[in-house]
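In this view, the complex is presented without one of its protein chains, the others remaining in place.
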Amino acid sequence: MLREILNHFLKKPITVKYPFERIEPAERYRGRHIFYIDRCVGCGLCERDCPAGAIKMVESDKTLNRRRPIFLLDRCIFCKQCERICPRAAIHLTQFYELASYSKDELVYSEEKTSKS
Amino acid sequence: MRMGGDGELADPIISLIQILIFPGLIFLFILGLIFEWIDRKAFARFQNRIGPLYTGPRGFLQPLADFIKLLTKEDVTPRYVDKFLFNLLPGIAPVLPVFASFYLPLNGYPILHPFEGDLILIITLMTIYTITVFMAGWVSTNRFSSIGAARAILQFLGFEIPMFISLASVAIDSASLSITYIADHQPIPYILLQPLGFIIFLIALQAELERVPFDIPEAESEIVAGWLTEYSGPKLAFFRLSNNLMLVFGAGLTTAIFLGGGSGPILPPIIWYLIKMVFVVILSTILRTIFARLRIDQVLSGAWRYLIPLAILQLILAKFLAVLVM
Partner (left out) sequence: MSIYKIPVGPQHPAIKEAFQFNFELDGEIIVNVKPRLGFVHRGIEKGMELRSWVQGIYLSERICGICNVPHTTCYCIAVEKLHDVDVPKRAQYLRIIINELNRIHSHLLWLGVLGMELGFLTFYMYVWRDRERVMDLVELISGNRVTPSMNFIGGVVYDITPKMEMAIKKGMDYLEERTKYYKSVVLNEPTIKVRTENIGVLNKSAATDLCAVGPVARASDLKTDVRFDDPYSSYDEIPFNLVTYSYCDVFARVLVRVDEVLESINIIRECLDKLPSGPIMKKLKRTPPPGEFTVRVEAPRGELMYYVKSDGKENPYRVKIRTPTLANIPAVCEMLKGYHIADIPAIIASIDPCYCCTERMLFIDKARNKRWIWSHSQLRKYSLEWYENGGRR
């Protein structure tokens, strides 16, 4: 054990000085959602299947059934069930994980993206 | 205080500066914080981590920041403690190692005039420190503190004797009980002449300072914080300060007795003294890194079964050496 610790004295520490240095998450990392409004039909399967109750359907005039989901990120457990169950692949989880905020309002994710952009 | 100085009036002022600033209170305080930083940084680097980083350059001011932070925290006193002792003990605890350090020849000559037997005075001060620790735990009327206090005294029973015997073997070899005399008259440092004594003294010092593998009185994962449990805010700040000052004092004593004090070519004696003290601190940190904590009965049985016979063996060898020299 003595030799091991003396060796480590000369090596670079393994600590990553976040936020000055960052580690890239893996490709499949489950972070914040992206929602494609032009693919959504408003079926509500994501709201039904979400284990944490983090998806609420609200009114919208851009989808077939006149509803679209908004994501309550403070309840979300990032399990990807919504992405899997969506029949139109309108929800996708990205790698963005720096989601801390000072107010609950900022944690309601309701941006609408179109899949052409 | 130096005898026979230049002028009658210059002497008290020089002594006052020595006591208060260098190498007295402020110097020892700063040295305590620096040694805590060295200890924490080395401990972290051995474990492949960084240690303190942001306060000051490379985290240099972190011990000072911790001290100031603790001073500003709320001071909670439990209802049934003995208020007089509870408030007095954190004040006594740092004073003892500072007083003992006044007898160390930091700048070649100690602040207080050395005399034959100041080694024994220093040992007595360390004993009183352990008793202070015990009283601090006992007076807190907390289950965990009483266990910690009892363990502190038990550990002391194990280690006081080997420490004293190893110091006595050095004293016999140099035929003096004055630290300054021992430090100045070491043509070959005693670490080479009495390596067994050095090892025993280092182990006993680790127990005196309550560092792993002997940090049983304040074992965090077993009895919360041992004898320190009920102290908070400024009182905790002063106990931690006393811990650092004991480290300074322990390193200083080891340097004076075994490493030849401030002797060395070219550089002034204070610089050599500091370099040797840092060496002792790093040795103590290495011991802290590679061992797990022992149990109190194992510590006592190990001390009485192995350390004391080895220390007595060292004493006999030292007497032999002294006779040979004469």
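To keep things simple, chains are lettered A and B as they appear, and every chain counts its residues starting from 1.
In this text, a contact is a pair of C-beta atoms (placed from the backbone, for glycine too) under 8 Å apart; a residue touches a chain by one contact, two chains touch by 3 or more.
The structure presented is a predicted model; accordingly, all values stated were derived computationally and were not measured.
Screening B:Ala183, B:Val212 or B:Ala318 against the full complex identifies B:Val212 as the residue touching the chain left out. Taking the complete complex into account, A:Arg84 is the one of A:Lys17, A:Lys62 or A:Arg84 that touches the chain left out. By the touch rule set out above, chain A reaches the unshown chain at residues 1, 4-5, 14, 25-30, 48-52, 77-81, 84, 93. Residues 46-49, 143-144, 147, 212-213, 215-216, 219-224, 289-298 of chain B touch the missing chain (whole complex, contact as defined above).
Operating definition for what follows: only the chains that are shown with their structure count from here on.
Centre-to-centre separation between chain A and chain B, using Cα means, comes to 54 Å. On the side of chain B, the complex with chain A involves touching residues 42, 44-50, 53, 286, 289-290. Those residues of chain A lying in contact with chain B across their complex are 1-2, 5-6, 8-9, 11, 13-15, 17.
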